[in-house]
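Note that one protein chain is taken out, while the other chains of the complex remain in position.
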Amino acid sequence: MISIGIVGATGYTGGELLRLLLRHPRVEIATVTSRGHAGAALTDWFPNLRGETDLCFSEPELEDLVKCDLVFFATPNGTAMHMVPQLLDAGTRVIDLGADFRLKDVHLWSQWYGLEHTCPELVEEAVYGLPEVNRQVIRAARLVANPGCYPTAVQLGFLPLVELGLVDLDHLVADAKSGVSGAGRQPKQNTMLTEVAESFRAYGASGHRHLPEIQQGLARAAGRPVELMFVPHLVPIIRGIHATLYARLLDSEVDVQALYEQRFRNEAFVDVMPPGSHPETRTVRGINVCRIAVHRPDSGRVVVLVVEDNLVKGAAGQAVQNMNLMFGLNERVGLTDIAVIP
Amino acid sequence: MISIGIVGATGYTGGELLRLLLRHPRVEIATVTSRGHAGAALTDWFPNLRGETDLCFSEPELEDLVKCDLVFFATPNGTAMHMVPQLLDAGTRVIDLGADFRLKDVHLWSQWYGLEHTCPELVEEAVYGLPEVNRQVIRAARLVANPGCYPTAVQLGFLPLVELGLVDLDHLVADAKSGVSGAGRQPKQNTMLTEVAESFRAYGASGHRHLPEIQQGLARAAGRPVELMFVPHLVPIIRGIHATLYARLLDSEVDVQALYEQRFRNEAFVDVMPPGSHPETRTVRGINVCRIAVHRPDSGRVVVLVVEDNLVKGAAGQAVQNMNLMFGLNERVGLTDIAVIP
Amino acid sequence: MISIGIVGATGYTGGELLRLLLRHPRVEIATVTSRGHAGAALTDWFPNLRGETDLCFSEPELEDLVKCDLVFFATPNGTAMHMVPQLLDAGTRVIDLGADFRLKDVHLWSQWYGLEHTCPELVEEAVYGLPEVNRQVIRAARLVANPGCYPTAVQLGFLPLVELGLVDLDHLVADAKSGVSGAGRQPKQNTMLTEVAESFRAYGASGHRHLPEIQQGLARAAGRPVELMFVPHLVPIIRGIHATLYARLLDSEVDVQALYEQRFRNEAFVDVMPPGSHPETRTVRGINVCRIAVHRPDSGRVVVLVVEDNLVKGAAGQAVQNMNLMFGLNERVGLTDIAVIP
Partner (left out) sequence: MISIGIVGATGYTGGELLRLLLRHPRVEIATVTSRGHAGAALTDWFPNLRGETDLCFSEPELEDLVKCDLVFFATPNGTAMHMVPQLLDAGTRVIDLGADFRLKDVHLWSQWYGLEHTCPELVEEAVYGLPEVNRQVIRAARLVANPGCYPTAVQLGFLPLVELGLVDLDHLVADAKSGVSGAGRQPKQNTMLTEVAESFRAYGASGHRHLPEIQQGLARAAGRPVELMFVPHLVPIIRGIHATLYARLLDSEVDVQALYEQRFRNEAFVDVMPPGSHPETRTVRGINVCRIAVHRPDSGRVVVLVVEDNLVKGAAGQAVQNMNLMFGLNERVGLTDIAVIP
């Protein structure tokens, strides 16, 4: 059994890790920490876990965490970087669900996150945990930077086109929509049901932290910088991300449908839908699947529709997928639920 | 008092016309028709009207309708064109909330709507009822084609840029989101709460009827054809449209905020919000206002956010605004409600 | 014009007062206070008021408030009692939307609200502002205790039966459901969309502050104490209260439908629906109406269904209704909106 620690587990990604790992046949949850709520039962925070676990949150003590084979950080940005070096030194592997190790350009990271990085040397080593791109290096990684929710959807949706240079890389548009759980579990006025239900709005239209992460990934795939307009929106639902991607095709002859099917043929968690499809976020609620449909409104343009569960393929599920890779397990272990519809 | 007929009033736009006109100080509702539900009380279909009216639906008889000064058609596409000629001949003016008279190219109309047009000669005469563009001709019109919901939002959002040729007209993107009432009141599986709540999806990504209407309006404003990618989405809310518009600026020096404020300075129903704003659909729920915010994610690009109530500024409210113009009233009469928040 | 002050207007009842009073033809809003947000524009807190007002919040200064003819308190419980004595002394009348003056038994009040009352002598004078019961005394009142949201619905629903002693007063049941706005505008985990959407639950099943208020009103109507089981529930909607009332009829011959129609015949804001009806909360959203339907599942039992908007007839709308009475206006002035459906 793989011994697991989860740091900062009172939030939504922490809760999803717990839900998934409590049913994972090859792991044992050793330590679940919360600086603010040590002593509380997990079930106080996650009533769906009643009857599933007797664990309580503990203080995040290094001496407990280094006993684990793997520690997940489900903490606010800027937290993991303070503990990761000691964990790696002790031989404990780490998956950070936050943003501390996602951007290779530490200066750029500081600009967007407003913090000084405390272990820039590890940023270089960290592996960006998008299995559909980095599967081999994830297997051997000590430290995995789990991708952001929007970046997972937008990159998976653009990758087949960008990798082969089939679209105009200077004029990409990603219009993204997320359920409210993407804003975390800290009560704020703008996540109250009374303020966001029966309404729809954009946010961060002048700039969002996930933009440089997406650009980094697409640039790496393209072998050159890309220009992207990215606007996120808040949908009054609990979970789900929908990304609508727009690009100009450089070659109007390309069979985009076949391209996508080919690119993701062997991917367990990417479902390329039949032509004409419009994926619904509900079909991936609670599961680690990303569904993609491609449309050709006219010969020179392509529209890609991508859905994922922001807390699963966009966070905790992808983290478990990375864990499976890191520990030599079948990538699908523990990730075989069927979405609950309706 | 202006004597009013409403044809096909059991749907959502019909209901909104009733709600607005019952409080309008200068009109009298003479005839409200429904082919399928003649004899039923209006309050059977619109429980919010209890205590406000004793009217019942009647059969749509020409002899009743020609007695009206103005007839609104809130009917499925392809219905109004069968009655409009006789009404105009009798001196009754018409506002069609459907699509029968929106597209000047009758051939294009037939392609998208799958019908032969029965009075193409009136298509030429019909005035496209977007007051912010056609105010003067609306005043004198016998027949007004009330714009579609998406076209209202997308055109108002792009107009200031397109009229002055400030953006690359070959690469416009309009990502639009609508509440479920946009799909009408006929029960269908894809409008059941169980099928669309807690989910989000696109539809018509390969082509939607509102695309040619938008292109016609923008081309007219630009003085040349425009190329537009347009994808509508279904938001699990009752009302509201949010359009997110993307364009490349040809001149990065232009003060876009000032441009919009200037363009809509005298418009009673267009609210240009302060820089950095993200308009929420809830702020226009039930009212005839369109709110717009402009963003400049970088020097060469502009993002425009537009919200409206699809049933009000996107349908019945705009129809009343057109009626006010046609009958020499102040444009705001009967359209001064404040949105209910939260 | 009646000069108005509103204390504590950043919450939802304050916002509703503003929405209603800005369109009220006989009032002038002189002062709108917020201890925490003085200086902020009202539109920062209520985006629906954009274009309607330039007012800003000010500090709640007595010298400003005493210049008003009427001050509304839309403050947390225990706030109004500290300012009301001075206001009344200065000749300013007061409507308290909080609970400070609702319970005549000051000791009981202290038990439920956990505070010592600072002006118990005014509790006696305060008039309970349920116009359907106290219309005459409200007209002359200096101080009106505006009823709670649940108490308004439950009392109106039970009154016709209780006043005439037609039901077993020892076994009343009121099962009540409220939208989330009833919990106020302070962000808390249990009002986040992510925590309450797509779910339903009871709260306060072992006791709720509105129970003694309801019992006081019903006892007064009955001329003897009543026994009531009352459980409130949280519905994942923004607005609306639905109360389902159960009682045993002492006389199975009574025509309950006729009784209700008779009792509320002259009430502008109580709509007794036809037999067999099931009122929907959406039909009263944003308006000051309470709709009631009565059912007789068998000869010995009666079920009463009551809906209201918790923020309007259950709070701000009823306060305006009381104001109209206090200042000799027609009770309906400023309260004639039609609910927006769908």
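In order of appearance the chains are A, B and C, and numbering begins at 1 in each one.
Definition applied: contacts are C-beta pairs under 8 Å (C-beta built on N, C-alpha and C of every residue); 3 or more make two chains touch, one makes a residue touch a chain.
These numbers come from a predicted model, not from an experiment.
Within the whole complex, the absent chain has one touching residue among B:196, B:247 or B:273, and that is B:196. Contact with the chain not shown here comes from a single listed residue; of A:23, A:82, A:188 or A:224, that residue is A:23. For the chain missing from the display, the contacting residue among B:238, B:256 or B:270 is B:238, taking the whole complex into account. Only one of C:113, C:246 or C:327 touches the chain withheld from this view, namely C:246. Mapped onto chain B, the interface with the missing chain covers residues 12, 179-181, 185, 187-189, 191-194, 196-198, 236-238. Mapped onto chain A, the interface with the missing chain covers residues 12, 15, 19, 22-23, 46-52, 181, 197-198, 238-239, 271, 273, 280, 282-283, 285-286, 289, 291, 336-342. Where chain C meets the chain that is not shown, the touching residues are 171, 173, 175, 177, 179, 194-195, 197-203, 205-207, 229-231, 233, 235-240, 242, 244, 246, 248, 276, 278-282, 285, 293, 295-297, 301, 303, 305, 307, 342.
Here is the rule we use: only the chains that are shown with their structure count from here on.
When you average the Cα atoms of each chain and compare centres, the chain farthest from chain C turns out to be A.
Between chain A and chain C, two chains of identical sequence, the interface residue sets overlap for the most part, with shared numbers making up over half of the total. Chain centres here are Cα averages; for chain B and chain C they lie 37 Å apart. Work out the mean CA point of chain A and of chain B, and you get 39 Å between them.
In this assembly, the C-alpha centroid of chain A lies 46 Å from the C-alpha centroid of chain C. Of all residues in chain A, those that touch two or more other chains are 179, 194, 197-198, 236-238.
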